[in-house]
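Starting off with a structure, shown below.
One chain of protein is taken out of this complex; the other chains stay put.
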Amino acid sequence: MKGAAAASARREHRLEAVASYSLLMLAALYALFPVAWMLSTSLKTEAEALALPIRWIPQRPTLQAYVEMWTLKPFGTYFYNSIVVSGVTALLSTVVGALAGYGFSRFQFRGRTSLLAFFLATQMISGVLVIGPYFQILAAVELYNSLTGLIIAYVTICLPFAAWMSKGYFDSIPKELDEAGLVDGASRLQIFIRIICPIAVPGTVSTLLFAFLLAWQDLLWALCLISIDEKRTVTLGVAFTVGEFIVKWPMLTAASLIGSLPTILLYLFLQRFYVEGLARGAVKG
Amino acid sequence: MGSGRTWHDRHVGYLFVLPATLMLVAVLVFPAFITLKLSVTPEGGSGWNLTLIHYQKAFRDPVLFQTFKNTFAFVAWSMVGHFVLGLALALALNQALPGQTVFRLIALVPWTIPDVVAGIIFRWVLNPINGSLNPLIRMLFPGFPAEFQWLSSPTLAFPAVIFANVWRGYPLVMVMLLAGLMAIPRELYEAAAVDGAGKIKRFIHVTLPGLSMIILIALALDMVWEFRRFALVLTMTGGGPGTLTEVLSTLVYKTYFQFFTFEYASAMAILMSAVLFVLSLPYIILVGRER
Partner (left out) sequence: MRQRSRWWVIAVLAIGLAVVLAGPAAAQVKIRFQTWHWNEKPVFYALEEFMNEFNKNNPGIEVVRDDSRYNDKETVYIAQSQAKAAADIAHFQHRAIPLFAERGYIMDLTPFIEREGGQKFLAQWDQHALETCKYKGKIYCLNDYVNPLALLYNTQHFKEAGLDPNKPPTTPAELVDAAKKLTRAGRYGMGLIGSRQEGLFMRFNPFFWGAGAEYLTPDNKRSALDTPEALEGFRFYVELFTKHKVVPPGVIEQGAQEVRTQIAHEIVSMEVGVIQAPLIYAAINPNMKVDEVMAAAPIPSGKKRVSSVEYGMRVISAFTKHPEEAWKVYKAWVSKDVQLRNFKIYGVMSARLDVKSSPEIANNKFAKIFAAQAPYGKIEPLIPEWPKIGDATITAVQEGFSGVKTPEQALKDLHIATNRALGVQ
């Protein structure tokens, strides 16, 4: 009886693996085919990028675009700016958002649901209409053309997301853990930092990535708030490869691909970080 | 001691949410009020001479009406695509399969490409003359027409935009659901297996309930964010052919920055926010409910 059950469990497991792999391969195809074209374009000269009929494999592959983005254009500066802005945005919004999420999760204070609604409602405000007034504020405090001005805007936009997400993850952590800490005489803040946060780290991954990417990829705010080259972000730099008459396709695609790397690296780093933390929680995978 | 603890609880709760609330009020609420005021100001006017003329115009505007319809379809289809693909991938990636990390990274890539770039690239890839998709399809199906139109076709343009938008947005849902899946303790699955539950029963009775709050939140946030998505649509089709792929966010952008009618754009944005708020009420109530 046991042998048959084990055999059917194994077969079930294998079917599951096959199904999973097929799905993953299909998804990989979907995810990668535009990226493959971008890669192909990035290895061409500007003239070949526009050649007709199109060629997937460049006839004379060249790393020209990858070199020129650092030498002809200051993408080094752009990367520095983007990493600072996105990194600080990710950290700040995650921390402030987690605080708020914890408040929503654990405390039944008056006006709680209304405040939750307010947080979501602020996400519905169209960015287009906020930029003019926000710019007025920045100009008044001389934060125009500053990374700080950008960071404040991005963090504020990410906060509702961070708060809602954190609340969701905190809700799945049993309140008994908090109670245990209270019995031990810890303050609420200490419980938050020492007990809840370590377990909640997987939840923060999505918030960190979301905030990092939102700040990294934004064009409209950066476009309006930054007008000097030294403070430009990578996304702005990429946008500027589209001119009135010429689009520098190889540099556009090369810079976009390199621009994806920080997020990928961030995810790799975070992944290792939280997989270890999860071992405590006895979780599958 | 009981009532003292409750009072303290309420007090401390406010402190936790205070920093976030302050930032939101300082940065977003002031512009929101300016938008509201603009929407009831006559064009080019100032001061407190209020009028509802822009809202009247909005209700009679056929382009706005078509755009609302497009937007609902756009958001709904994108949410479905994100959710189905995100959940399926999260489930697939939650297993101890070899090569898991590589697949996770690959699945993440579309999220890392900015909207503007994604829009331009998809537009290029789908082009009948110099796009890379048609030749690929022809390799697999030689009968496929050589210069097949996607974004110029009145029937295929919208699905093509959905296709691109699902591509852009599914990793967010996937990452959220994956983290949620990881938080479900293995003991629950083992207990269900001991009770004789098969794969599907375990999914329905263990996975879904454990994931329910995250799913609700993911759907609510995705809905709000898809309403706001505009750079992708703008660069990919510009709203065309005609008005077939025009969505609210692109229309507001155009009305503000190209037509220079700030007041009308504000009225449209307020209407959009109102509709969005009504749509998210069920989520807010469900999420806010004490568990």
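Each chain carries a letter (A and B) given by its place in the written order, and its residues are counted from 1.
Heads up, the rule we're going with is that a contact is a pair of C-beta atoms (placed from the backbone, for glycine too) under 8 Å apart; a residue touches a chain by one contact, two chains touch by 3 or more.
Here the structure is a predicted model, which is why all the values come from computation and not from measurement.
Within the whole complex, touches from the chain that is not shown fall on A, B.
Contact with the chain that does not appear here is found for just one residue of B:45, B:99 or B:154, B:154.
Interface note: of A:4, A:47 or A:183, the residue touching the hidden chain in the full complex is A:47. For the chain missing from the display, the contacting residue among B:95, B:212 or B:243 is B:243, taking the whole complex into account. The hidden chain makes contact, of the residues A:17, A:197 or A:223, with A:223. What subunit A contributes to its contact with the hidden chain is residues 46-47, 50-52, 131-133, 135-136, 138-139, 144, 220, 223-224, 227-229, 239-240, 242-247.
Seen across the whole complex, the unshown chain contacts subunit B at 44, 61, 63, 123, 126-130, 147-149, 151-154, 237-244, 254, 256-261.
Note that only the chains that are shown with their structure count from here on.
Remark: subunit A residues 12, 16-17, 19-21, 23-24, 27-28, 30-35, 37-38, 50, 52-54, 56, 96-97, 99-100, 102-104, 106-110, 112-113, 115-130, 132-134, 137, 152-153, 155-157, 159-165, 167-169, 171-173, 188, 192, 202-203, 205-206, 209-210, 213, 216-217, 219-220, 235, 238-239, 242, 252-253, 256, 259-260, 263-264, 267-268, 271, 278, 281-285 touch subunit B in the complex.
Taken in their complex, subunit B has these residues touching subunit A: 9-10, 12-17, 19-21, 23-24, 26-32, 34-35, 38, 85, 88-89, 91-97, 101, 103-118, 120-122, 124-125, 129-133, 135-136, 167, 172, 175-176, 179-187, 189, 199, 210, 213-214, 216-217, 220-221, 224-225, 227-228, 231, 249, 252-253, 256-257, 265-266, 269, 272-273, 276-277, 280-281, 283-285, 287-288, 290-291.
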